[in-house]
Every structure is written in C-alpha cells, then in structure tokens.
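I am attaching a structure below and will ask some questions about it afterwards.
Every protein chain of the complex appears in place save one, which is left out.
Labels run A and B following the written order; every chain starts at residue 1.
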Amino acid sequence: MATIAEIAEWTGGQAVSSLSEGKITRVSALEDADMDAAVFASSADVLEAALQSRAGVILASTKIAAEKNDNRVVLVKDPRLAFSIVGDRLRPAAAAVIHPTAVIDPTAQIGENTSVDPGAVIGAGVRIGNGCLIGARVVIEPGVVIGNRVRIQAGAILGALGFGYARRSDGSYLMFPQQGALVIEDDVEIGANTTIDRGALEETRIGAGTKIDNLVHIGHNCRIGRNVIIAAQTGISGSSVVEDGAILGGQVGMGEHATVGPGVILGGGAGVLSGKKLFGAGQVFWGRPARPLKQYLRDLARLSRGR
Amino acid sequence: MATIAEIAEWTGGQAVSSLSEGKITRVSALEDADMDAAVFASSADVLEAALQSRAGVILASTKIAAEKNDNRVVLVKDPRLAFSIVGDRLRPAAAAVIHPTAVIDPTAQIGENTSVDPGAVIGAGVRIGNGCLIGARVVIEPGVVIGNRVRIQAGAILGALGFGYARRSDGSYLMFPQQGALVIEDDVEIGANTTIDRGALEETRIGAGTKIDNLVHIGHNCRIGRNVIIAAQTGISGSSVVEDGAILGGQVGMGEHATVGPGVILGGGAGVLSGKKLFGAGQVFWGRPARPLKQYLRDLARLSRGR
Partner (left out) sequence: MATIAEIAEWTGGQAVSSLSEGKITRVSALEDADMDAAVFASSADVLEAALQSRAGVILASTKIAAEKNDNRVVLVKDPRLAFSIVGDRLRPAAAAVIHPTAVIDPTAQIGENTSVDPGAVIGAGVRIGNGCLIGARVVIEPGVVIGNRVRIQAGAILGALGFGYARRSDGSYLMFPQQGALVIEDDVEIGANTTIDRGALEETRIGAGTKIDNLVHIGHNCRIGRNVIIAAQTGISGSSVVEDGAILGGQVGMGEHATVGPGVILGGGAGVLSGKKLFGAGQVFWGRPARPLKQYLRDLARLSRGR
C-alpha cells in the first residue's frame, strides 16, 4: 500500500495539483481500475479514458498531461516504466520457501531469501545467490553458479551438456568433452522451458540484467553480455557472443562463433551465419541471412516488383 | 469392443452388404490388422490391400467402395474421421488418478474424472474442469483456469510470467507487471513442453477445441480462437490474435499485436510481422513475411530465374 505522494517519489514524478490522499494497493488495466489502483497513460486517448475512470492514480507523460488539473495525475517521463516500478514495489513479497519436493544436493549452496519451487532439481556444487526464484521443475545441473535476484521460470534446464561431437572414421560420433562451467550473473531472468548449456572446456556466461524468454536455446561456450533481451524460441549456437544491450527478437538463429555487437537489434526470425559479426548500436538487422533493415526492405520490394 | 453394426452407427456409415458379425476391439494399421481390428481406406489402392487383409471392418469412402460387396466394408464420407471416431470409442477408459507425487496446492480445484500424472505441479487457486488429463511434470501456475476435457501433455508450462519489460535510463530492464489470467477453454489439447504465458494486466485465452502441438510458445495477452490448429515450435508473441478455425503450420512466428483472421492458413515457417493483419478464410499464406501463396510462389520463381 502506498500514498500517491509515495508513488510520485518512487517514480520521480510530479503532481499537477495537490495530490489526492487515496491509498494505492495495486496496478491494473484501465478496465479493472478502482480507487485503489494505479494506471498509466502514454497517449492522449488513454489519458482521457483514465481521467474518466475511477483509477486512484494516473501515471501520465508530461507531454500530454501537464495541463490536466486532476489530483490523481502524476507526471512522469516514461509512464510504462513508472507503472512497472509501482507494480514492482506494490507486489507483496512472498516468503522465501524451499519446497520439500525440490531435490537439492547436499553440496549445493543456496543464498538467503531464495525460493525453490516444487520439483526443482539442484545438482552437486551448485551455488545460488540471494533473492532468487527457482521455478517449479527447473533443473540446475552440477556446478552451475547463479548470482543474486535471478528469476528462473518453470521447466528451464541450466547446465546441460553441450552439443559438440567428433566424428570417428566409421561415421559414428563421440561427444567432445562438455565439462565447462555455466555462470548466470545477477538480475538475469530466464523463461519457461529454456535450455542453457554448460561450456565445453571453458564457460558459458549470461551477463547481469539479461532477460531471456521461453524456449530459448543457448549453446555451450556462449558469452551473453549485460542487459541483453532474447525473445522466445531464439537459438544461439555454441561459442557465439552477444554483446551488452543487444536485442534479439523471437526465433532468431545464430550459428556458431557468431557475434552480435553492443546494442544491435535483430528482428524476429533473423539469422546470423556462423562466424559472422554484426555491429552498430541501435542498428536493426532482419532476414536470413540478417541484413541491415533498409537493405532487407529493398530486397523484399525488388522481389515483389520482379526486378 | 463393438459389433460392426455399432461401428456403422458411430460413424454414420452404411453397409454394402449384410455385415459380418465379428467383434472389433481396436483400430490398427493395415499391416497389423486381424479380425478384431478396424482399418480405413481413402484410396482405391489401400482399399484393395484392406480387402486382402484379415481386418474385421474396413471404413471406406463411398466413392471408391460402393461397389465392393464385402461384408466388412462400411461406407463413410470421411474414412480418416470415421477411423478416429472408432479409435476414440474403443480406447479403454483409464480410471482417473491423481498421482501421489503430483504437488497440488490445497486451494486448487480439480473436477471429476480428471487425471493428474506424476510430478505435475498445480498452483494456488487453479481451477481444472472434468475429464481432463494433466500429463507428467506439467506445471500450472497460480490462478490458471482450465475447462473440461482438456488434455495437457507432459512438461507443458501454463501461466508463466510473460516477457514484457520497461527499460530504465541506465539500460537495465524492469519487468512490466505480469499479473493477468490464463484461461484454457473446453476440449483444448496442448503438446509436450509447450509454454503459454499468463496475461500481463488482462488475460491470455485459448478457445474451445483448439489443438496445440509440442514446443509451441504463446505469449501474454494472446487471444487464440476456437478450433485453431497450431503445429510444433510455432511462436506467437504477446497481444496477438488468432481467430477461429485458423491453421498454423510448424515454426510459424507471429510478432506482437498481429492478427490471423478466421480460417486463415499459415504454411510452415511463415512469419507475421508485428501489428500485421491477415484475413481470408481458407487462404494460404507462406514465407517471411507471410504473403498469399500465389505471390510467394511467384516470388520464388522470380528469384530462381533471376529476373
């Protein structure tokens, strides 16, 4: 529960007029808003609807709401971010529980305020930091190291053996040693049923603050930077690198030993060939193989015009 | 066990001649058919082989079998459907069992004749209807609502947190509230290791009769209509809509806020851009970005001819 003044403080917001004294207990969609709810408005239309609603506080961008003399309006730079901050602050802190059905090796170390949900399996030598959420049926293979405030959703598998083989002369395959580490840094979030392999001889590393969606695959020896976004069903082959702040859409595919530079944006379904390096902060690449967006669109247009 | 007369009744079929009095206990492939087995024939070749076999009943289309004077032949409009009906009817009804290793929150409600397989995890406030099958190690997160006769195969994760973030000024990300509902309507079937996220502020909904294959991802706030088919590894980003009767092939990708209209057919691997709307019942779209099939084929041909 928070006063509107507290909400303004959390979000760095400014009141238009003297603020209402209501208490806010939750964030909600506009349709579900009552006097205890915070809502947000990024456009003039939504702002008008919000002002007509019973919402207790309206987080609105200064551009559109500076003139609105309503004691529920808090002016903020980024209403969606402000709304997320309020949602995060108001979320009741669940007590950290290690569920009795979780199978935790006695040599694993688990930090304070970390929850382990039913059926999770945590192997020998694993180290998990403080304030983490390990979802139901997550598997953390031996030796994996996980930082603080890491959230792993149900069914994810961390530290499986990578997919590397040597071919014998008779055409059969023998697994290359897959004995490396997997390190998940602080504030990483990992989606349901995602798989991240351990390194072969070196390590696989997921940098601090990186967010990974459901059913993503990250192969052995990959190095993913900080604050990277990886949407659902993207696959990153072994020994590839994704630098800080890059954004990968859904179903992106990266071959082995490829690099996506800092801040690069890959559109959904883009493909990066093995060994390829893409650079340019804020530059958007699209298609298979991935090309700068302008070129991709020109290629598409050509195809349609038939020239 | 059923008589051939009963099978004719179930399938709305007609005998060519007076029917054999054999008892049928199962459906089978032609190669495995004996006098207790039902088989089906949609083509003249298969019909001939079936007539040579020991099969106890042959579900054959009227077009090809009307003249076949064999007391095992039942004429039906759609032999494959008839065969499926017979298989469904003859399948022994397993007693509904809640396996003792399933972890079911005391506040969850589970209907009659619903089975919960080993290791499944059912969260607080979940409601599940009658006659459902919850596979091994399925995770149903808190508050998810599931209708009647829903079949969820092993490893699926229903109601995970969606992938929505707000970016802070320092480049780090904060999860947008993911507190909405997930509703799975009657007769939905969901494949192994598929993931369906709960809504952010609103709900995610899967319409009655929809069938979803393995390793599919459906994001937050999506609305999937009734009797939709979604093949394996398809990914549907947040806030997208798939209308009634649409068919999505495997590995289809849909961006955010996209719409696939009623009865639209997307070929395997097709990609629908964010915000795009595709309409036309029975119309086939293919490629990335998805185009009407005719255009897609023309584009391909041009590419190959080099003009």
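Throughout what follows, contacts are C-beta pairs under 8 Å (C-beta built on N, C-alpha and C of every residue); 3 or more make two chains touch, one makes a residue touch a chain.
What you are looking at is a predicted structure, and each value in this text was computed from that prediction instead of being measured.
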Of B:16, B:85 or B:206, the one touching the omitted chain in the full complex: B:85
Sole contact to the chain not displayed, among B:13, B:209 or B:261: B:209
Which of A:2, A:35, A:121 or A:293 contacts the chain that the document leaves out: A:121
Interface with the undisplayed chain - residues on subunit B: 27-29, 31-32, 78, 80-81, 83-85, 87-88, 91, 99, 101, 117-119, 135-137, 151, 153-155, 187, 189, 191-193, 209, 211, 213-215, 227, 229, 231-233, 244-245, 249-251, 268-269, 287-288, 300, 303-304, 306-307
Residue numbers in subunit A that touch the chain omitted from display: 101, 103, 119, 121, 137, 139, 141, 155, 157, 160-161, 163, 165-168, 171-177, 179, 193, 195, 197, 201-202, 215, 217, 219, 233, 235, 237, 251, 253, 255, 271, 273-274, 288-289, 295, 298-299, 302-303, 307
